[in-house]
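All protein chains of the complex are present and in place, except for one that has been dropped.
So that you can tell them apart, the chains are marked A, B, C, D, E, F and G in the order they are listed, and the count of residues begins at 1 in each.
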Amino acid sequence: ARINIPEIIYGEYKTRQQTIEVADALLQRHPRVIVSRSPFNNELEAHYRDRYPVINADLVLVVGDLPEPKGSVLVISAGAADHPVVDECAITLRSIGVQPLVFEDRGIAHPTRVLDAVREGISKDASAVVVVAGMEGALAPFVASLVPLPVIGVPTSVGYGFRAKEAALTSMLASCAPNLTVVNIDGGIRGAVVSGLIARNREK
Amino acid sequence: ARINIPEIIYGEYKTRQQTIEVADALLQRHPRVIVSRSPFNNELEAHYRDRYPVINADLVLVVGDLPEPKGSVLVISAGAADHPVVDECAITLRSIGVQPLVFEDRGIAHPTRVLDAVREGISKDASAVVVVAGMEGALAPFVASLVPLPVIGVPTSVGYGFRAKEAALTSMLASCAPNLTVVNIDGGIRGAVVSGLIARNREK
Amino acid sequence: ARINIPEIIYGEYKTRQQTIEVADALLQRHPRVIVSRSPFNNELEAHYRDRYPVINADLVLVVGDLPEPKGSVLVISAGAADHPVVDECAITLRSIGVQPLVFEDRGIAHPTRVLDAVREGISKDASAVVVVAGMEGALAPFVASLVPLPVIGVPTSVGYGFRAKEAALTSMLASCAPNLTVVNIDGGIRGAVVSGLIARNREK
Amino acid sequence: ARINIPEIIYGEYKTRQQTIEVADALLQRHPRVIVSRSPFNNELEAHYRDRYPVINADLVLVVGDLPEPKGSVLVISAGAADHPVVDECAITLRSIGVQPLVFEDRGIAHPTRVLDAVREGISKDASAVVVVAGMEGALAPFVASLVPLPVIGVPTSVGYGFRAKEAALTSMLASCAPNLTVVNIDGGIRGAVVSGLIARNREK
Amino acid sequence: ARINIPEIIYGEYKTRQQTIEVADALLQRHPRVIVSRSPFNNELEAHYRDRYPVINADLVLVVGDLPEPKGSVLVISAGAADHPVVDECAITLRSIGVQPLVFEDRGIAHPTRVLDAVREGISKDASAVVVVAGMEGALAPFVASLVPLPVIGVPTSVGYGFRAKEAALTSMLASCAPNLTVVNIDGGIRGAVVSGLIARNREK
Amino acid sequence: ARINIPEIIYGEYKTRQQTIEVADALLQRHPRVIVSRSPFNNELEAHYRDRYPVINADLVLVVGDLPEPKGSVLVISAGAADHPVVDECAITLRSIGVQPLVFEDRGIAHPTRVLDAVREGISKDASAVVVVAGMEGALAPFVASLVPLPVIGVPTSVGYGFRAKEAALTSMLASCAPNLTVVNIDGGIRGAVVSGLIARNREK
Amino acid sequence: ARINIPEIIYGEYKTRQQTIEVADALLQRHPRVIVSRSPFNNELEAHYRDRYPVINADLVLVVGDLPEPKGSVLVISAGAADHPVVDECAITLRSIGVQPLVFEDRGIAHPTRVLDAVREGISKDASAVVVVAGMEGALAPFVASLVPLPVIGVPTSVGYGFRAKEAALTSMLASCAPNLTVVNIDGGIRGAVVSGLIARNREK
Partner (left out) sequence: ARINIPEIIYGEYKTRQQTIEVADALLQRHPRVIVSRSPFNNELEAHYRDRYPVINADLVLVVGDLPEPKGSVLVISAGAADHPVVDECAITLRSIGVQPLVFEDRGIAHPTRVLDAVREGISKDASAVVVVAGMEGALAPFVASLVPLPVIGVPTSVGYGFRAKEAALTSMLASCAPNLTVVNIDGGIRGAVVSGLIARNREK
């Protein structure tokens, strides 16, 4: 059966009016809609909250009821600064009907905290891992070496100095961990959709 | 259960002697070993062929019996020049115990040929898609828009001119297809391991 | 005969006063003038609207009567975010005396919508195609493979993450579509002038 | 009517055998075939010369009769080093049925020599101009400012030092000449196909 | 004899107070001081204008009497947007005691206007040429091919799109004009000091 | 007291004859000389071996007696491919009079093997750590988080694909480990000299 | 004994509330805490100043008593614009218990002023040198050639024009001074921690 990905509206360059028009149209045909990177999240929330449940986060907004989760994905991040992307990823997973198991602030400076998160994810039978990390992004290959699962690295633009916004992407691509794959910088939604499809896949 | 990925030896900078030593050690404990990017594939084949089945391709060599495949992955490539990476990916999939469904020379210049490949993959219930493409890499977002499956883009270094070796990677990362994830340039092995884990995952 | 391209003033770094001086001088000798990327479009409109028809868009402003269109150009864009560049291109085409046939929001995620636009352009005997697209820019090679016409790719700076503003340019240059040529990022005016010359050319 | 572009085989990564197979298949259905960047031009010439006329240049090889030219394109290059790309462009134009008017070694160090070439092209009613130039590529915007025609810049990889192979592309893209469009570095074939379509276009 | 270059204070990151302290100290020992890229030009002018003549431009401010000019330098710019850098260059030349011969808005789109400027510079026996140009910077190699003098290219950050701020630098470095040398982007002061030393040199 | 660093000859671009002349001159005044990156190591060994002890490795050659080591430095590398740079570093350390404690093939794929190496280094009271790693270079921040010592990262050019030769450098610079500092790619000698000075420093 | 580095909180992306929570927790267990790059330094100072001594600088804030310094590090900078990074470095050194010997505005334009600083550092028996420099960063290799000590280059983002923010890093990495090592751009804290560990090291 065709897996149900809710429609995603790329809101970054749309006006408030354009966004509402597209969202209204989609909500005629779909139980929920995801709006990504809109500058009008608060206006959208005000517009929809009487008629629908709304989740309003920094990078993403969901309008409509969330489905019952089937399957789970482990989401680990390196530091507090990666939080908005973690949130975008976790909320999108829930909109797809997959349970995110979230562990934040697990940089490689504290290897035992990383191991704890990985152990818990495996014990709960997660189907895939999303690693959200900025700066040098070393958390992704480290986690990948610890789990026999597909790992989706989501590099973030957190950092300063040389190639500040590209360092994590560069090192995740260059890694020799064979089970590590990568999405665009700050691409929390893509991390969620790919890992969510993997988790849903197994439940079929 | 722990998914069985055969051990992969990164052969690019190893001497013939070093490679054989590591491979011998691994074959004591594992039914098969993958050697990646070794300049000594012919010498390795000669060394092992009396005792083991050997697959000797451009970028990869496998020593040992292949397992019975469970599950399948659709592998689509854009042009003839991408063949060595397709081969690396398909052989690694088979070593992991997953059936590759390979369709080559399906560039977006011929959309109906792309659609044929996608249709066949879906009809055979593939669990994931690997798209191998160089030049502008437009095949990956196009395929991703057609399938409700995780798509792993493997950009190749095929092309000439501006950012010749990086153009496909750049466009795959920048794509707005939410189910598309990417590995390093010419990373056929990583495309195989990630998609193979997804396929095996479902069979558990 | 010499083809009539209206004079184009590059307004980005000029003061309001400098721009008006140059425009006044040109309007002595020409029926219309195009001002590109001026931060003073509203002031310019106020200044000229009593004496001339004025078209005031985000990236371009035209002062003077538009000529009767001869010939047509198909203009296709990938998403709503590309609108300002589409507008710049279409308005410039009209100032040159060529009819733009505009189809927006035709990303490759919806191939049939792309085909519809292409079919209509061909049925109306367009002389060239302008493809306006950001992100991974895959729309340009896809359209180029469908039409036996010169295609001018106008990459836009729409997108985020890795090489956000350069990804579409990179992939359009790297494409193997032999009838695809490219202008600078967000270069709607150049897309219009080149395609307009092609269309006018045929009418001679 | 559909404009006849001969089929182009991208030969760079194909084996001799692969290339001949594709070419044979195409020659069943087409009067001629273009092979681009093959390392086997001499072998291909030997293979085909008994049955077909063959043009064998550095970057391109044409098998089959050339059509009668209709329309013409002015091709100007900066220096002797750009010759292989000029040749690729001129031969492809002839295969498409368009007359190339070629002027080589017309760098901006000698402005009067540039003017002579431009004047001759205009007097012969060329429909478009291809400018082939390496190093700083300044010839392209200079020529574009002199002709009321579409100009296709073909930057070459000639040069040394800083961004040696990208300098001409960079400056052609950044130019403010509105009638200048650009193809990939060393893209003689694309320069020919786009300009050839423009010329053929007018003859319809 | 030691050539008199006035002291230059790099004001970009200094506070108002720091800048005045350094300037006061220098004015004890020197007849004039140049302040470059200070965000406090108006405050500095107010501070000094009762005691010294002050020249206050966008990128440079001079406090103190100007010397009698000896020798001259031709300064040519491509477009109106380059004016602040032209101004910085011309004012610095005058502070060094050299006469700038300034011709603005002489892009290669109007070759005869370039020739006029060059002719006038040569007739006035200028010792060197400074070419200030942004975008593709083609004016610099064009002027260099016309004069038997050292030419100092000052690339500006004017432009948009691909490598917007680096295109002029890239093409000036890549040029094959042997008498063309280059300074940093927007480096009007360096253009003035080098050309001024050349002009003063001859007067010794 | 002035710490004795042996003189280092940069041999990469010198002729055999030039190298011998400089080395001879230095050996008049110094007990030993280091030659770095000479293409003539075998010829140099033949030339000197009758009169001096010679160590001849891939990237470095030492002529003269080694001093008695005082103090020690821990040298850890990620993979077999990094060996030539490890060797260059260890041999240089010995020439400076510092004991290298070398552990190779300790990638983060095997965290316990990393911990073993770190533990041994600390138990032997090493004064500093050199981490030699290519690919994504994640070993350096991982080790830095484990030791209360200065860590010098030596990124290597091992790897393939995107920014193949720069990925390790990029991630080491971007790391948030505050005790991690970095040298140029493949800079084994600089890693040795800096860490050796630290170790010698403590012995004073 | 384990060397006491105070805990460093990376404040750049944290909220005021998050930062205070982490700092409070650390101050339970540590005598002092360093907050780096927080946008809330003034709020933090107000929050803590009644209970702790607070040092509040541009890039760093220290809460808690400073330890008695043991050992010293020479800190030299090129120009006034580098001051915030110098400050960050010197304050961090003092928090680690090491005496910074600071000499600012010592660019290579005044070699004797550089020599004075170096001489004073050596006479005071500094254990290491930190060189803070932007623009072309030439001060670092120059200082490194003068001292028999480890030199840590801290490139700053001061400068304008070509690779404005990366030029100093690039030249420090490329330098042939064997005792020069480098940290990330504007990495004053890393310069302090590495040099502080070296100085503390000797005192053990």
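Observations
Keep in mind that, in the parts below, contacts are C-beta pairs under 8 Å (C-beta built on N, C-alpha and C of every residue); 3 or more make two chains touch, one makes a residue touch a chain.
Note that this is a predicted model, so its numbers are computed, not measured.
Note that the undisplayed chain, when the full complex is considered, contacts D, E, F, G.
Considering G:P69, G:G159 or G:G188, the position touching the chain not shown turns out to be G:G159 (whole complex). Within the complete assembly, residues 2-3, 5, 8, 10, 127, 148-150, 152, 169, 173-176, 178-185, 189-190, 193-194, 197-198, 201-202, 204 of chain E touch the chain that is not shown.
By the touch definition given at the top, chain F reaches the unshown chain through residues 10, 12-14, 18, 37, 157, 166, 169, 184-187.
With the whole complex as reference, residues 79, 107-111, 135-138, 141-142, 145, 159, 161-164, 166-168, 170-177 of chain G touch the missing chain.
Definition applied: only the chains that are shown with their structure count from here on.
Taking each chain's centre as the mean of its C-alpha atoms, the one that lies farthest from the centre of chain E is B. Distance from chain F peaks, on a Cα-centroid basis, for C.
If each chain is reduced to the centroid of its CA atoms, chain B and chain C end up 41 Å from each other.
The distance from the centre of chain F to the centre of chain G, each centre being the mean of the chain's C-alpha atoms, comes to 26 Å. Multi-chain contact residues of chain C (touching two or more other chains): 10, 79, 161-162, 166, 169, 173-176, 184. If each chain is drawn as a node and touching chains are joined, the picture fits none of the line, ring, star or complete shapes. Annotation, chain-chain contacts: A-B, A-C, A-F, A-G, B-C, B-D, B-F, C-D, C-E, D-E, E-G, F-G (touch as defined at the top).
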